[in-house]
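Note that one protein chain of the assembly has been removed; the remaining protein chains are unaltered in position.
What follows is subunit A.
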């Protein structure tokens, strides 16, 4: 009954009948953290967020890494345009605004379970002339079973152990986060393979070319020549090879030199790798207790 009364009393204004509660004011602060525990709240159509910011050491699903201005024809509209029209402008406003830097990542880092979620002004804010876009890092995976949360800031998270969950690894043909047991870790950039190569060369020849091209990027990734890390080996994968079956490029992976071994954590982490026996895949990564809220 108390929950019912709370909800009933939380909709005080007639002009906001049928809408959510609160003052419809967006938090426009870089570094602010936001808890959107429902899958629907981050559906691309629901592109506003007026929930109160939460402390970044409490469970949260997104974090603001930039605040940009909305410009162009969309911004000139007196009435907030259709979500379909505003979406490209939002995405453009947040592009290249430093999510990689905010996470502490480098161009060699391949990322997963983080994406950019642009947030636009609410209707009342738009009417007041606010034309700002909030660029949030949104955690994944987000499903109707639950949404991913983290209880620490994402600023520089790739430089820490916990950042391994956002790195791309594989266990055999299955892609996993590097905080899960894996036998290879993805390294950027990808290696271009021409259509002519694919048409005329053997898979082994293509793999050899990709392998040769991977030595440099993997060394850069490790921060040391590969020859200094005899425990590690390069694994080159040709286009279409799992786990990135839709990739049209060759990809470079680095993993334990001993075949059949699985490790947990990133080779770029300061913490030494923990060698483990290969273990079967389990459920996707989530903060315990938060997923089903």
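Criterion: a residue touches a chain if its C-beta (ideal position, glycine included) is under 8 Å from a C-beta of that chain, and two chains touch if they have at least 3 such contacts; residues count from 1.
Here is the rule we use: contacts and distances are computed from a predicted model.
Enquirer: Consult the UniProt record of the chain that does not appear here and report its protein name from "Dolichyl-phosphate-mannose-protein mannosyltransferase", "Tol-Pal system protein TolB", "ABC transporter ATP-binding protein" or "ATP synthase gamma chain".
Expert: The missing chain's protein name, per its UniProt entry, is "Dolichyl-phosphate-mannose-protein mannosyltransferase".
Enquirer: If the hidden chain were put back, which of A:32, A:47 or A:170 would touch it?
Expert: Result: among the candidates, A:47 touches the missing chain.
Enquirer: Which listed residue (A:80, A:112, A:134 or A:268) would be found touching the missing chain in the intact complex?
Expert: A:80
Enquirer: When the complex is taken as a whole, what residues of subunit A touch the one chain not shown?
Expert: Residues 1, 3-4, 6-7, 10, 16-22, 24, 36-38, 40-41, 43, 45-52, 73, 80-85, 122-123, 143-146, 284, 291-292 of subunit A touch the chain absent from view.
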